[in-house]
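Note that one protein chain is taken out, while the other chains of the complex remain in position.
So, chain A:
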């Protein structure tokens, strides 16, 4: 029988070749742009738009910013941008601001925070090629004195994301707090914002520095389609600082809704040319859902202390006493108190911190329930303004608040790979606990594509999130 098979196999093989025409074909819908011309796509936003990840802006993560992914997918419709310009760093300074890395320290995976600054003061030991010039931005009061990054010298980018920017700091006419003195201060700060924020400073031509606010800067672009994801920092900056505003920084509090509405409408109508250019707005996710607030827990800190001293029964924190007053009190922490990711390093540097009411965990490391309510309420308020602005300008709206909440509740599965909102291991959030990983950005891009397709009758293909990495582990 072996012989039989041997002799017949070639004949069957030949027959098989003749059957090559049997390859089936699935007539998948082709990519179309619907009613939109994507040839000049412009992205407006903050760090999330810039492709900020792991506490820094660097070329590798920036290459997978959601605007870059969107532009790549828009191009598949044949009506996309030929070239989507991002303000990346030069190759020899590809690590930009430097970023947090996971390292094996005494066989433990440990996030290592870079020290900003030019070598050798920077994070040199990791071999990072950072982009600090050694100069500083103008010193206060003319600026922040922050370390300057390598300037971007190309034409105005299509990705206009500026890490750290808020609606309040983007528009020199936004501030409407009810106090003319405060308004003058904030408006002035927004006007010289490029002297405060090195990420904005580096993309502005030298002649514009210290004078051109963000709204004026983005008005220079003639978009055929735009996305705008702003407002996060109007609550996030305050929240990540444990609900403590920095007295020296006019943009460290939560933006009031009047100022926000004014600034936001200016930004959107600037890009939409008063409702004539199609686009998509994304609203503000509830920041309490991010790993930054869910990784270091009261129970975890207590367990660590109990392992050393079983008599320790409580962790003590500094927390607000009422929603109407900024007064704080020292009290035993509960599971409802959210500790910041930065609390881990702070507690490690101050052994025993929080174990006694005499040395409570300071307020800026704790988002207590009063502050959480405050942040959620303001987020909802601002999201209401965002939704209304979308309607007024006849553009799409992505409800990223609902989307992030869904991710927290049930994760994201794509092509047999599960991802969750868990710190580091969940694949979606990077090592700063706030910003997505490249895979997280891909998931966001897919959601935006879904909204754009639904709003504009397009069929832009999504991407396979598994083609994008999660947190970079040491190999």
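Definition applied: a contact is a pair of C-beta atoms (placed from the backbone, for glycine too) under 8 Å apart; a residue touches a chain by one contact, two chains touch by 3 or more; residues count from 1.
Operating definition for what follows: contacts and distances are computed from a predicted model.
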{"item": "Per UniProt record, name of the chain withheld from view [\"Carbohydrate ABC transporter permease\", \"Outer membrane protein transport protein\", \"Ubiquinone/menaquinone biosynthesis C-methyltransferase UbiE\" or \"Metallophosphatase family protein\"]", "value": "\"Outer membrane protein transport protein\""}
{"item": "Options A:117, A:151, A:188 or A:461, residue touching the unrepresented chain", "value": "A:461"}
{"item": "Touching the absent chain when the full complex is considered, from A:184, A:402, A:417 or A:454", "value": "A:417"}
{"item": "Absent chain, residues of chain A that touch it", "value": "1-2, 4-5, 8-9, 11-13, 15-16, 19-20, 22-26, 28, 73, 102, 104, 109, 410, 413-418, 424-425, 427, 446, 461-466, 469-475"}
